[in-house]
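Read through the structure below, which is laid out as structure tokens, and then see the notes.
Every protein chain of the complex appears in place save one, which is left out.
Order of writing sets the chain letters: A and B. Residues in each chain are counted from 1.
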Amino acid sequence: MRIVLRLLVPVLLVLLWWTTSAGSTSPFYPPLREVLAAFQESWLFTRLGSDLVPSVTRLLAGLLIATVVGIAVGAALGRSRLLMQALNPAVQFGRSLPGTALIPISVVLFGIGDGSKILVIAFVCLFPVLLNTVDAVRGVDPHLEDVARSYRLTPAQRLAFVLLPAAAPQIFAGIRTALGIAFIMMVVTELYAATNGVGFVTLSARNSFDVPQMWAGTVLLGLLGVALSALFLVLQRRVLSWHIGMTERN
Amino acid sequence: MRPTLLLPVLTTAALLGSWEVLSGTGVLPAEVPPVSDIAAWLWANIGTAVVWTAVSQTLAHWAVALIVGVTVGVLVGAAMASVPVVNELLLGIVEFLRPIPVVVYLPIMLLLLGARPVVVVVLAAVAALWPMLLQTLYGVRDVDPVTTDTARVFGLTTPQRLVWVTAPSMLPYFFTGLRIASTITLLVAIAMELIGAVPGLGNTLATYAGNGLYDATYGVIVIAGLLGVGLNAVFERLERRALRWHSAYRTQQA
């Protein structure tokens, strides 16, 4: 019953789209049938390798760099009050700067290739991961660190077996925020200047008045957003299964 | 000066100083002007109408979008949280639409409505809507049932309970949502201006960068950054104030 209710509105919306667009003669609002045809023609699977794969690769590469650097730098800043104080103005500015404002200058500096896009995605995603890591590392229970020290764990073991696992739930919250931002950055970098990518295809369809293609690209981007978010949740559920179990118990 | 103030000032000065030297000696490419040139541009232009028009346009997009997004988000969120049927009806679509970043709709919106401020505002408002909706959902659900029962026992009417029980319990979530919404709205507004060539900071940036005016490009980035710092500071202060008596219930959704 619940499933039916939850699916009711999405199904109704699609039906509404289908019926209202079926007889549409407006060039901007093509019949859903045509959109689906364009979707199949482009994305199953002609452009999959040439455009979808580059988009997703850039997003994941940027996010991965941001995650690795963010956790490493965040852990260092979280451990050292002095270091955090010293870099605080730079960090505050970096995280408050609307990341999309960096896109024009990144194109000037690094061109419109993959490197430029990955770099700007990584830079903007860095801050949510970094700040969450700082917070998380600071919040690690000192009792656990006493245990680790009294049993003579090496600093590397303390990092791997105590500090990072303890910080993981909050770090994941940061990565999740970063994922949303990475997606925005991916699309905007491709809309601004690119030679391939889903965003690029969608925007160039506008310039050639291939309206069904635009709608198809939009649908694909939407599905991609949903898919990435779902995949992330699966990953999180795996890595943090202990945390989920513990929280549900309390 | 206290040592806690001295250290960040010194490191920041050192960072900017090394940028200046690296740029002056040509280690950095010509597209990265020295800090002094950027500062000089800012000094000369910070009072000009061009800069202030762009700032105010972006701020206007941000403000209208935030108000619309927050209002809709709170209303829908509250409706979902308090009326089970509404929740069941909307949950599917919310779960589906929420992970889709608003920039996805940009090409279509540009096609349908053209490069106009209303496109910026509509999309930025949608961006603001999701964090508000979610935080409202969490907030209303988190109202302590004991408090609600107590209020009922003392004979408070429904509107009274809303004002004296539900609203105060929700406030921390509201401000957390507001802070997240503000950040994302500014990010999206600038992106829209950038892509759609709608007047504002984003468009100004694109124009300067495209014409090789790098002092000005960095100057505007600094302005955008300071705008972000300022807005963040305001909303964080509001949030901290709201959380002061409620800190134990703070969510990690941010």
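Heads up, the rule we're going with is that a contact is a pair of C-beta atoms (placed from the backbone, for glycine too) under 8 Å apart; a residue touches a chain by one contact, two chains touch by 3 or more.
Here, contacts and distances are computed from a predicted model.
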Taking the list "NADH-quinone oxidoreductase subunit D", "FecR family protein", "ABC transporter ATP-binding protein" or "L-lactate dehydrogenase complex protein LldG", the UniProt entry for the undisplayed chain gives the protein name "ABC transporter ATP-binding protein"
From the touch rule at the top of the page, work out which displayed chains the omitted chain touches.
A
Among the options A:28, A:209 or A:242, which residue touches the chain absent from this view?
A:242
Tell me which of A:14, A:72, A:147 or A:235 is the one touching the absent chain.
A:147
Of the candidates A:19, A:157 or A:195, the residue in contact with the absent chain is A:157
Subunit A positions in touch with the non-displayed chain are 141, 143-144, 146-147, 149-154, 157, 161-162, 165-166, 168, 242-243, 245-246, 249
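Operating definition for what follows: only the chains that are shown with their structure count from here on.
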Rounded to the nearest whole Å, what is the centre-to-centre distance of subunit A and subunit B, using the mean of the C-alpha atoms as each centre?
17
Partner subunit B, residues of subunit A touching it in the complex:
2, 5-10, 13, 28, 82, 85-90, 92-93, 95-105, 107-109, 169-170, 173, 177, 180-181, 183-184, 187-188, 191-192, 199, 202-203, 205-206, 211, 214-215, 217-218, 221-222, 225-226, 228-230
Can you list the residues on subunit B that touch subunit A in the complex?
4, 7-12, 15, 29, 31-32, 85, 88-93, 95-96, 98-108, 110-112, 183, 186-191, 194-195, 201-202, 205-206, 208-210, 212, 214, 217-218, 220-221, 224-225, 227-229, 231-232, 252-254
